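Showing chain A:
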Amino acid sequence: MKKPIDALVKVGDLPLGLCGAPGSTVAFKTGDWRSVRPVLDKEKCIYCGFCYYYCPDGVYQDMAPEKYYKADLDYCKGCGICAHECPKKAITMTLEEV
Partner candidate 1 sequence: MAKRIGIEVSLAVAEAVKLADTDVIAAYPITPQTHIVEHLSELVADGSLDAAYIPVESEHSAMSSCLGSSAAGARTFTATSSQGLALMNEMIYIAPVLRTPIVLAIANRALSAPINIWNDHSDIMSVRDAGWICLFAENGQESLDLTLISFRVAEDPKVSLPVSLNLDGFTLSHFIEPIEIPDKETVDKFLPPFVPCFKLDIKAPMSLGLLGGPEYYTESRKATDDALLASKTVIKKAFAEFNDVFGRQYNVVESYQAKDAETIVLAMGSISETAMTAVDELRAQGKKVGIVRLRLWRPLPIEEIVEAVGHAKNLAVIDRHLVLGAPYGPVGLEMMSVFYSASQKPNISNFVLGLGGRDVTRDDFKYIFDRAAAQQGQTRYEIVGVLE
Partner candidate 2 sequence: MASQDASGITIMSMLEIRFHGRGGQGAVTSAELMAQTAIGMGKYAQAFPSFGPERRGAPVTAFLRISDSPIRIREKVYEPNVVVVLDPTVMNVTKVDQGLKPDGLLLINTHQSEEQIRNRYGFTQKISTIDAVKIALEELKVPITNTVMLGAFSKVLGQATLKDVEEPFTHRFGGALAVKNLAAFKRAYEETKGVA
C-alpha cells in the first residue's frame, strides 16, 4: 500500500511560533484507555491523601468536607499506582466491563 499523506497542517497554515490554545488536555479524555478502574472502600480509607499525591495524572479530587478522595474517571488511565501506594489497601483495581 502506498503511504497516505501523513502531514496534518500545511506549511503556510501553521501559527507563528507554533503557539497554540492552552488547556487542550482538558478536552483530551484519556479515561477510555483504562482496562481496570480504582474502586475505593471508604470504610478502610483514612484520608491520608497518598492516592491524591501519587496519581501521575492528577485525577484525584479532595471531596472535603467528606473525608476521601475521588478519581475522575474521565481521565484515570487505570495505572494502579494509587492502589499500590494506599497504606490501608483501600483501593482495588477492578476490571472494566466490556
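Regarding candidate selection, all candidates are chains of the complex that A comes from, given by their letters.
The rule is short, and it goes like this: contacts are C-beta pairs under 8 Å (C-beta built on N, C-alpha and C of every residue); 3 or more make two chains touch, one makes a residue touch a chain; residues count from 1.
Because the structure is predicted, anything quoted here is derived from the model rather than measured.
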Numbered candidate touching chain A, per complex, among 1 or 2: 1
Of chain A, residues touching candidate 1 in the complex: 6-12, 14, 16-24
